[in-house]
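Note that one protein chain of the assembly has been removed; the remaining protein chains are unaltered in position.
For reference, chains read A, B and C in written order, and residue numbers begin at 1 within each chain.
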Amino acid sequence: MTSIGVGLIGTGYMGKAHALAWNGVRPVFGDGPRPRLVHLAEVSAELAARRADEFGFERSTGDWRALIADPEVEVVSVTTPNAFHAEMAIAALEAGKHVWCEKPMAVALGDAERMAAAARASGRVTALGYNYIQNPVIRHIRTLLSEGTIGEVNHVRFEMDEDFMADPEALFYWKSEASSGYGALDDFGVHPLSLMQFLFGGVARVMAQLSMPYADRPDRAGGRRRVETWDIASVLLELRGGASGVMALNRSAWGRKGRIAMQIFGSRGTIAYDQERFNEFQLYTASDRPTEQGFRTVLTAPVHEPYDRFIPAPGHGLGFNDLKIIECHELLRAIGGERDAQIVDFDGGLDIERAVHAMAQSHREGRWVEI
Amino acid sequence: MTSIGVGLIGTGYMGKAHALAWNGVRPVFGDGPRPRLVHLAEVSAELAARRADEFGFERSTGDWRALIADPEVEVVSVTTPNAFHAEMAIAALEAGKHVWCEKPMAVALGDAERMAAAARASGRVTALGYNYIQNPVIRHIRTLLSEGTIGEVNHVRFEMDEDFMADPEALFYWKSEASSGYGALDDFGVHPLSLMQFLFGGVARVMAQLSMPYADRPDRAGGRRRVETWDIASVLLELRGGASGVMALNRSAWGRKGRIAMQIFGSRGTIAYDQERFNEFQLYTASDRPTEQGFRTVLTAPVHEPYDRFIPAPGHGLGFNDLKIIECHELLRAIGGERDAQIVDFDGGLDIERAVHAMAQSHREGRWVEI
Amino acid sequence: MTSIGVGLIGTGYMGKAHALAWNGVRPVFGDGPRPRLVHLAEVSAELAARRADEFGFERSTGDWRALIADPEVEVVSVTTPNAFHAEMAIAALEAGKHVWCEKPMAVALGDAERMAAAARASGRVTALGYNYIQNPVIRHIRTLLSEGTIGEVNHVRFEMDEDFMADPEALFYWKSEASSGYGALDDFGVHPLSLMQFLFGGVARVMAQLSMPYADRPDRAGGRRRVETWDIASVLLELRGGASGVMALNRSAWGRKGRIAMQIFGSRGTIAYDQERFNEFQLYTASDRPTEQGFRTVLTAPVHEPYDRFIPAPGHGLGFNDLKIIECHELLRAIGGERDAQIVDFDGGLDIERAVHAMAQSHREGRWVEI
Partner (left out) sequence: MTSIGVGLIGTGYMGKAHALAWNGVRPVFGDGPRPRLVHLAEVSAELAARRADEFGFERSTGDWRALIADPEVEVVSVTTPNAFHAEMAIAALEAGKHVWCEKPMAVALGDAERMAAAARASGRVTALGYNYIQNPVIRHIRTLLSEGTIGEVNHVRFEMDEDFMADPEALFYWKSEASSGYGALDDFGVHPLSLMQFLFGGVARVMAQLSMPYADRPDRAGGRRRVETWDIASVLLELRGGASGVMALNRSAWGRKGRIAMQIFGSRGTIAYDQERFNEFQLYTASDRPTEQGFRTVLTAPVHEPYDRFIPAPGHGLGFNDLKIIECHELLRAIGGERDAQIVDFDGGLDIERAVHAMAQSHREGRWVEI
């Protein structure tokens, strides 16, 4: 058994998820190198030390460059705000580290392009945090599609909705600033796009409409500030395989907490899925007897890999953080040279970014845009 | 108590639904004029006689013009194939009859315009068979919207899906011919459009994409025939009130049998509904306590008018045909001069047709079209 | 075509349902004798006249015995409160009429026995209003069971819950009086029992526990009055076929509006159903591929007889009143001499009553009771 030295930059939402994954991946899978939690960086040395203690890292720093310079660090988790991804990821790659970077790649398309170039130049493994593709359900859906269970796919619908921006009287914060990006399009759209890439090879052309549910929001000074991002996005699209599709995004959707719903229509059946119940999917096949045809609700089970690595009994349910453990395992498999590791690398991520920016362009110009 | 003389043209799917409504409306509601089932027309005198016997009509004919000429007929149900609607409805109006015509109004926009003109000229009541707006659930949703229960609506999503065209090996039939219309757009789109008109005042502009799941289908001669209609339609739209929206239609959607799903997002909550379970709707309001916020499934009950006219106990369920009885009752109320009768008249129907044709134009031209 | 003279006694909840069925049965089914609505009886001549006008009956009376004496009446609908069923049904049978009586048969077991005896003596057709067995879904479940789709049934669970007695501060009324019966046991229990009879041939032995959620309720005088009936009943049972089972009843179940849920477990699969969504059922079969096994939600469709008589398209939904139309049609088929008519006659009803009274005895004696 070998080990691999891990560095973690950032310990917020995703930083903790990475930390949990690094702690859990070997006990769950029982194979691959043992992660050695070497170095943790945060915005202050004090916070870094506290988190290192909690997460089990050997040392810590308030200067992320020190982490990247650490020769014992072989792979770096970048989980800082999106604006920092490019600088950190490129520095890590240039220092010869593998990089596990949270999504989306970057705010500016140019940054994403530089990241992809750096990855290619480095020869190192890169992975973006598109953890939803790691769900055993999603993997099994891909198997079903490749087996032709629902025939040839001719139409898809994707929705992603949450409600953290739904309250019109919530204070203005950085997600409403233009500097953060377009809004729902990059904040959310990248997730369905990662699924479309994983399941269908990506998107060929798009026609988008961005909209703002609220023109302004209260600011801390007691006034109102104009919103600069679009919390809602609606997109017509064509998949690379030729199927038509719709993608609808809304981060002001009261009541939706983690909805990523998809419907995949084929010539012999239909598949439906909702991330809010991500341990199950719906399948309808035209091959059932007519009097008993219906959508069946299939619960995840050990027969859906790698569910069995977590639980030997069916229907007991993985959690969101478990998806990150699977992603971490795929990253380690890629680092170990396994060709079939299922990750979105920086080239894949760039393809997603291009789709996002094409959608924004389509909205501005009121016409279809090719990717 | 007065009575009203009824004529029925056509006894297929919708013809039978009209017949059931004419039989049931007075026992259910216990008010208004008693329908007197005077005259029934079918393609042959024999079939007409048989159906008249079954449905309880006094006399029958193989010539629909005889029915329209019958002085005892005061209101005419037109339930023939769409291509005949204009001719029959206009003849009936010109003969001084009220007209209850099935949807959609007509295949050609010009026909719809002539029908609306004839209706205005006649001074008679017209109603189109947009029965989904008659559902007590839909009416209650309109009440909730007007009360502001979910605040200001900023985004909507409509889907309508069935699977009667889903089998690629089903024989080519007239629904795949260009003469039948655009396909899903007019066949299905008019239903969500009727709901958008009823709930939000209609649609202001559209951007549509039509697609064909199957390029050809087997014909009776053993060969393949090119499909000329689009079974799938995806539309971006803006409601007259300013909210953005998506409408997705698919009559090749395996497993969907009568799905008309809608999601209405507002500044204080969300409403969701699916016609496949049309005795219930989902409501989420931001005013519930945070620890117990969730979509509640509300079952129809006597408090949702006019459910109580059918059943005095909650949660026992209306049927599809019951919606037609409510529609019939609204028609009778309109004929009786009641201003608040909730029907889609020929002017309203023309507005829906215009939206359909604008969508088709948008598809052809790849750009947004105003209505 | 022949006709049949109909008399209706009572026009409350079930009386109206019968009236709608008598009006709708021939337009829906298009066969059998035409119901001629001859005579309607209510508690007063005035109310009777009004309802006769609404429901389309030729004449009316405030004296139900006049209706029974009417020679043009051939079949009598008895829809009055339970305490009157025996007297009216027996009188009708003795007058040579067929009888369609609402459930339950009677409050006292002796009355039910007398009714069954009168039915046998009369040679006339009797039918009790156990309309849930008429649901195309339930009929199809019976077909699936007989085909062995889920193998041999070894366990069942039935629940029936509503909430009209759930409010502890609702005024005391007759349903809390001992004279009305046991409570949930006879008020609700007869429905699941009718389904068990229809699907499995009935119940062999029972062990019951009755309970009172509220010991007293407010009365009109401003005081409290002791409740004398049990709103909750829980029963262990054994079906005649040998399978074990549970039946749980609660008419104080907040939120349940018309729940009659059943789960049928067999050696090769499971069927689940809930009356609150009575246009669908759930089927799981062990014969599906392991990776896609799941409960499928089957929507009613024309392939589930006699749904097609109402609607030619699948998934569009029957209503509660439609079940009564099917029941009426079965009654007419039985009157017409068709042996396979699916009704619960007075002998069948007596079997259900015996099970109810055995449950009450079991509760009193704290032991299993055979039926």
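Convention: a residue touches a chain if its C-beta (ideal position, glycine included) is under 8 Å from a C-beta of that chain, and two chains touch if they have at least 3 such contacts.
What you are looking at is a predicted structure, and each value in this text was computed from that prediction instead of being measured.
Interface note for the absent chain: among C:Ser77, C:Asn250 or C:Gln342, the touching residue is C:Asn250.
The missing chain, though absent from the display, is touched by one residue of C:Asn135, C:Ser194, C:Gln293 or C:Gln342; that residue is C:Gln293. Of the candidate positions A:Pro81, A:Gly201 or A:Gly315, contact with the hidden chain is made by A:Gly315. Residue A:Ala301 is the one among A:Val125, A:Ala301, A:Val344 or A:Met359 that touches the chain not shown. For chain B, the residues in touch with the chain missing from this view are 140, 144, 149, 280, 283-284, 288, 290-299, 301, 303-304. Interface residues of chain A with the unshown chain, by the touch rule above, are 1, 13, 16-17, 19-20, 23-24, 26-28, 30, 34, 53-56, 162, 164, 256-259, 276-279, 299, 301, 310-322.
Of the residues in chain C, those that touch the hidden partner chain are 150-151, 154-155, 157, 159, 166-168, 207, 209, 211, 213-214, 232, 234, 236, 244-246, 248, 250, 252-256, 265-270, 284-286, 293-295, 366-368.
The criterion applied here is as follows: only the chains that are shown with their structure count from here on.
At the far end from chain C, in terms of centres built from Cα atoms, lies A.
Centre-to-centre spacing of chain A and chain B amounts to 41 Å, using the average Cα coordinate of each chain. If you average the CA atoms of chain A and of chain C, the two centres end up 53 Å from each other. Annotation for chain C: residues touching 2 or more other chains are 299, 301.
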